[in-house]
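Note that one protein chain is taken out, while the other chains of the complex remain in position.
Chain nomenclature is as follows: A, B and C, assigned in order of appearance, with residue numbering initiated at 1 for each chain independently.
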Amino acid sequence: MRLPPRPQERIDRSRELTFFFEGEPRHGFPGDTVGSALFASGRRVFSRSFKYHRPRGLLCCSGQCPNCLMQVDGVPNVRVCTMPLREGARVRGQNVLGSLDRDVMSVVDKIGGPFTPVGFYYRTMIRPRRAWPLYERFLRNVAGLGKIDRGAGRTRRFDTEHRRVEVLVIGGGRAGIEAARAAAARGEQVVLVDEGLGPGERAAGGSFEVIAPARALGIYEGGLVPVDAGQVLIRFRARRIVVATGAIEQPLVFPGNDLVGVMLPGAVRRLTDEWSLRPGSRAVVIGADERALSVVAELRSAGTEIARVVDLRAESPRRIAAEGKKGRLASVLVDGEGLDCDLLVMSGGRQPAYSLLAQAGARIEYDAGRGVFVPIELPASVEAVGAVAGELPSGATPAATYEGGGKARGKCFVCVCEDVTTKDVRRAIAEGFDSIELAKRYTTVTMGPCQGRLCQLPSVRLYARENGTDEAAIGRTTARPPWAPVSLGLLAGRGHEPARRTSIHERHVQLGARMMWTGAWRRVHSYGDPAGEVRAVHEAVGAIDVSTLGKILVSGPDAAAFLERLYPNRFGDLRPGRIRYSVLGTDAGRIMDDGTIARLDDDRFYVTTTSTGADVVSEWLEWWNAVWGMGVEVVNLTGALAAVNVAGPRARELLGRLTDLDVSNESFSYLDAKQAHVAGVPCLLLRIGFVGELGYELHCSSPYGEYLWSTLLERGADLGLRPFGLEAQRVLRLEKQHILVGQDTDSESNALEAGMPWVVKFDKDEFVGKWALEHVRERGLRERLVGFEMTGWTVPPEGGQIVVDGRPAGRVTSARWSGELRRAIGLAWVPAALAEEDAELAIRVDGRLEQARVRLRPFLDPDGERLRS
Amino acid sequence: MSFLIPCPNCGSRDVNEFAYGGEIAVRPEARPNVRELGSYLYFRRNVAGVQREWWFHRLGCEAWFQAERDTRTNEVLLTERPRASRDEAPPGPEAPALPDTPAV
Amino acid sequence: MSELEFLSTDRTRTGGGFEPVFRSPLADALAAAGPDVRDLSALGKVEVRGDVEGFDGLASAERIPLTPGRTLFLCAPEETARLREALADPSRTVVDVTGALAGLELRGERLLRRLTDLDLDGLPAVGAVARVTTIVLRTGEEFRLFFPQEYARSMAEVVLDAAAGL
Partner (left out) sequence: MKDVFRQRRMWRPRGELKRRYDVVIVGGGSHGLATAYYLAKNHGITDVAVLERSYIGSGAAGRNTTIIRSNYRTPEGVAFYGRSVELYERLAAELDFNLLFSQHGHLTLAHSDRALITMTERAEVNQLLGVDSRVVDRDGVAGLCPELNLSREVTWPIEGALYHRRGGIIRHDAVVWGLARGADRRGVEIHPGTEVTGIESSNGRVTGVRTTRGDIACDTVVSATAGWSTLVADLAGVPLPITTHILQAFVTEPLKPFLDVIIVSSQMHVYISQTDRGEILIGAEIEPYTTYLGTGTFGFLEDSARHTLELFPQLEHAAVLRQWTGLCDLSPDYSPILGVTEVGGFLVSCGWGTYGFKAAPIVGTTLAELVATGRTPELIAPFTLERFSTDSLVSELAAAAVSH
C-alpha cells in the first residue's frame, strides 16, 4: 500500500508497529500517526457524522477537523490523524450503531434529512409532556460522539510546569522559525512550540529551545500561555509572544463536499510526502488559491491520475457537485461535466488562524481584498508573523458557495462537525436568526469540535450572501479558548489539595481515631466510643487535641485599645494573666467568629479563634490595623502552637504531676492564663472550659505537641484519662449551651439574638458593629437562639424545623443525646415570642411533629460550679 | 482574564494569589440611622471604570494594600500600602460569604 | 511573662522524668525521600516586626525581608536564643517561629518549576508552592522552602510526587 521510499517521508520502514483496529491487528511504522497507518491499511471511513451518521474520511489530516475522531486505548474523541502510532494501540470507531462501515443510524441521513431541519427539536415533541422523557432519552442517546468508560479511574500521570521565558514563539512554520532565530540572534531567550512532529528538524541549527508536539491553548493575560505538551501542561509566562500559527485551509461549499475522498490540499501533501501514501487513484483538483494547484505535482509523483484541475481564479464554474456511492466519492460534476474520481482536492483559500490573537485582545476584521478575516491592532507584547498576520499570497479568490440545484441532490455542508447544511443556514435566517451570534446558537455552526476552524468563514460568506450584505457587516462569532481541546486530566495536573494536620496527627491515627475534615484541617471525630469519651470527661479526665484553634498574637502599645475597638466585649480593663470570652462582629453586627482573649502583659494579647476562622480573623484584624494605623502588630500563630485541652474533675491532679506551677484553685483560678513548663515543655496554660468541666488548655510549640500529648496520656492513664474527639466535645459543650459559630449561628446572626447580650458592652464609646447592634436593640429581637429539651426520646435532626401553623418558623442548629442528662437536648433558633423558659416547640422529625421545651440556661451545671471548682 | 496585580511588597503576581477586599467605602463618622447604616453596609458604586479597592496578598506577603483598577479592563493602574485614615473603612468581608449551593 | 517562652523550641527542660522530644513535622513524611531532599525544620527562625535596618547583632543569621515591616531571620538551631536576644528591642515585635515553619531543601530548578510559578531568578520571595504560602530561597541549584508546619505532610507528598514525575 505504501509508495516506494520518498525523500521527505517520516516513517522508519526498518521497524513495524502492530496495533489493533476493532480488535483486528494492523501494521504501521514508527513515524506514522494512527490515522496514516489506518489509511495505509486501506481504511477510508474514519468516523460517522454527528447528526446524519454519514461516513467521513480524512479531510485535513492536521488535527483541525472532526472527521477522524476515534476511540484510542479507551480515550474518546482522539484526532487519529495527528496521534503518533504506538505499539499495541487499540483503535475503535465511535458514534456508530454497528460498525463504521455499516452504521444502522445512517438511516437518519436517508430518511431523516427532510424531517429534521435545523432546530426541529424546538418545534416537536412538545405534547404530551409525559412523553418528553422518552423522546429525550432517544435524543440523548443519538447525541454525543465518544464514549466514557464508566468504571475507569485516573490512569495517567499529568504534571504542571511553570516556566518563564523572554520570547515564546507559537508555531514552527517558516515564519515562526525565522522569528525565533532572529530573537535568539539578538540574545533573547526563546522557546518555540509547535503542534507538529517535525519542527525540530526544521529548526535545527537555531539557538533556541523547541517543544513539540505541543499546543498553545490560549493567551491569557500577564503573558500566560498554557501549552499542552502531552503529559505535562507547561504554563509559560512570556515577556513577548510571537504568534506564528499560520493559516487554515478552508473547504469549498458544494453538494457532497463531505464525501469520503474529498480532501484539503494539506491532507494530500502529508499523506504523500510524510507517509508515502497515495491519497487516491484519480483526482479532481478545485482551488481558489495556489495551494490546491501545487499538490498536482505531488499527486502525479504518487501515481495519481489527474482528471481535471479547476483554478477558480481563472474560471468561474456555476455549479460544482460531488456524488458518491455509499458515502464515498465517485464523481465530480463541474458545470454538468461528469468526472469519475476517488479524490477531490478542494481549497477555498486560507484563513489566518487568528484565535489566539483574538483572545489576547487583537481586533479581527474582514479583509475584502483577500476574502479572509485578519487580525489588526495587536495588544502590547504580542506579535503576529507569517500567514496568521495576513501575509497570504495575493490573488486568492474568495470562494463562492456552490449549490446543486437541478439534479445534484447531495447535502451541501457548511459545518461538518455539526452536520449543518446551507439549507439549514438559509432557513435559520428566514426564521429571524439574522445575527451571526443568534444563528450560531440556533444552527450550532462553529460550536462543534473544530471550533469554527473550517466553518466560520464559509458560514459568514453564506450569511453575507443571504442577507444581501458583505462579510464585514456580518462579523464573526467570538473565538473562545481553549484554542485546542485539552483533557481534564492535563488541566487538573496531579490534583493535590493542601491539607492541614496538627503535630499530634500521627498519634491519633495510631490510637485508631476516626478522622474528619473541618475546613482544611484533619481532626479527630472520635476514638471509637464518643459516649465513653464524654463519660470520661465528666467523671475523670479527658484530653482533646485543639491545635487547630486559631491563635493570634496582638501586641504593641495600642493592643488593648485596638481590641477594645474591634470586639464588642471589653478588654481595656482586662488584667494581665486573665482571660475573657467574646464574639467578633462585623459592622453589620453579625457574628463572624468567637474565642477567648488572654492578656499576657500590658501590651500583648493572645487571641484564640475557631478552627476554621483563624485565617479570616487574622486577615480581619490586619485589615482594621491597616485602616486605623494603630501601634499594633498582628501575628498569626495558629500553626506555630499545638494545643491540648485537658478537662474533667481530675484534670488538676494530672496537671499537678507535670508542672511545678501551683495549680490550686486559689492561685490558678478559672479564666487565668499562666506560662509554665509542663512535662518540661514551656506552655501557655489557659484555664477555660468549653466542655464545661474543670479544664486547662495547654499551648506549646508545635514540634513538642506530640511529646506533650503522649506524656499526658501516659501520666493520666491511672486517673482514667481518655482522649476524646470532636463528637464528644460537641455533646459536652451542648450540655453547657456553648455555641459553635457557623453551626449555631449563620451569616445573619447577631450576639443579642444569639442570647449573648452580656458580651456586648454598649457603654463603650465605639466598637465595630455597635451601631447595628444598637438598632437591633431598638427594633427588638425578632428571633432567639435558645436551648431545648425533647419531651420524648427522639433526637431531632440538626437543621430540623420549628413549625408554627404548619410553616417553618425556626430551626434546630444542634441536637444530641446527652447520656449524662438522659435526654435529647439541643439549640434552636425560634421566634422571639417563643424564647421563654418552658415554651413549647414543635419540631419536625421524619415528617411528624415532636414536642420540645425551651431551656434558657445550661442543661448541666448552670451556675458553672464545676468550671470554677 | 487572570490578570496580574503588582503587590507593593512582592511585585507582579497572579490575581488568584490575592483576596479581594471590595471597593473602599466611607465609614460614617457618627452613628448612622438605619437607612444610612444600610447604605454604608450594602450599597456599592460598582463602577465600570477606575475603582479604588482593597486587596490582601494571601499567597504572598500576607499584607493588605490598596489598588486602583479599571473594572472594564482589569488593568491595575496603581497599588500602594494603605494610608491610615478614619474614613477609608473596610465595610465587611465581601468575598468569603457564599451560599452552600454555588452558582446553580 | 516578658518572653513568650512557649513559642520557643529551645526552652525545654529535661528532668523530673521528662525528656521533651522535638519532632519535626516532616519526620514521617520524608521517610521515603532520597538524599536530594533535606529536612530543615529544626533551623532557628525568628520573625521580626519593625525596623531592622541597623541591626547587625548576629552575623551568621540569614536575613530575609518579607515586607518593609516584616523580616525573617534564619540561624543554626543552637543560635536561636542569641538571635532572639540580639533582636530584642522595645520598638520591635520578635516572634520565634521555629516551630511554626517547616523547612525543606530540594535540588533542581526543573523540580521547582513543577511546584511553583514564582520567578526562580527573583528569589528569595514568598509565594504559592503547591498552593501553600511558602518562603523560597535559592543558592545555585539548591532551593530552601519554609512553610507552615501543619502543611508538612501535604507538601512532602506533592514534592515527592513531583520529583517522581521527572
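Keep in mind that, in the parts below, a residue touches a chain if its C-beta (ideal position, glycine included) is under 8 Å from a C-beta of that chain, and two chains touch if they have at least 3 such contacts.
Not measured: the values here are computed from a predicted model.
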Query - Which displayed chains the unshown chain touches - result: A, B
Report summary line: Checked against the full complex, the residue among A:E305, A:E377 or A:E437 that touches the missing chain is A:E437
Requested in this report: Quick one: say which of A:M1, A:A143 or A:A832 touches the chain that got left out.
Outcome: A:A143
Report summary line: It is residues of subunit A that touch the chain not shown, namely 50, 74-77, 95, 114-115, 117, 120-127, 129, 132, 136, 139-141, 143-156, 160, 217-218, 220-221, 224, 226, 235, 359, 427, 430-435, 437-438, 441-442, 444, 447, 449, 451, 480-482, 485-489, 491-493, 495, 497, 499, 516-519, 586, 590-593, 610, 612-613, 616-617, 620, 741-743, 745-749, 772, 775-776, 779, 797-801, 803, 806-808, 811, 813, 844, 847
**Report entry** Chain not shown, touching residues in subunit B
**Finding:** 1-2, 14-16, 19-20, 22-23, 34-35, 37-39, 41-48, 51, 53, 71-74, 92-104
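By our rule, only the chains that are shown with their structure count from here on.
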**Report entry** Contact-richer chain pair [B-C vs A-C]
**Finding:** A-C
Query raised in the report: Counting in whole Å, what is the centre-to-centre distance of subunit A and subunit B, each centre being its mean C-alpha position?
Result: 25
Query - Intercentroid distance (Cα basis), subunit C paired with subunit A, Å - result: 32
**Report entry** For subunit C, residues that touch 2 or more chains besides their own
**Finding:** 117, 131
Requested in this report: Could you pull out which subunit C residues touch subunit B in their complex?
Outcome: 66-68, 70, 117, 122, 125-128, 131, 133
Query raised in the report: Considering the complex alone, what residue numbers of subunit A touch subunit C?
Result: 157, 159-164, 235, 237, 494, 496-503, 505-506, 521, 547, 553, 555-556, 576-577, 600-601, 604, 633, 635, 637-641, 658, 674-675, 677, 679-684, 699-708, 711
**Report entry** Interface residues, subunit A side, partner subunit B - complex
**Finding:** 220-222, 224, 586-588, 592, 616, 619-620, 622-624, 626-629, 636, 747, 771-772, 774-775
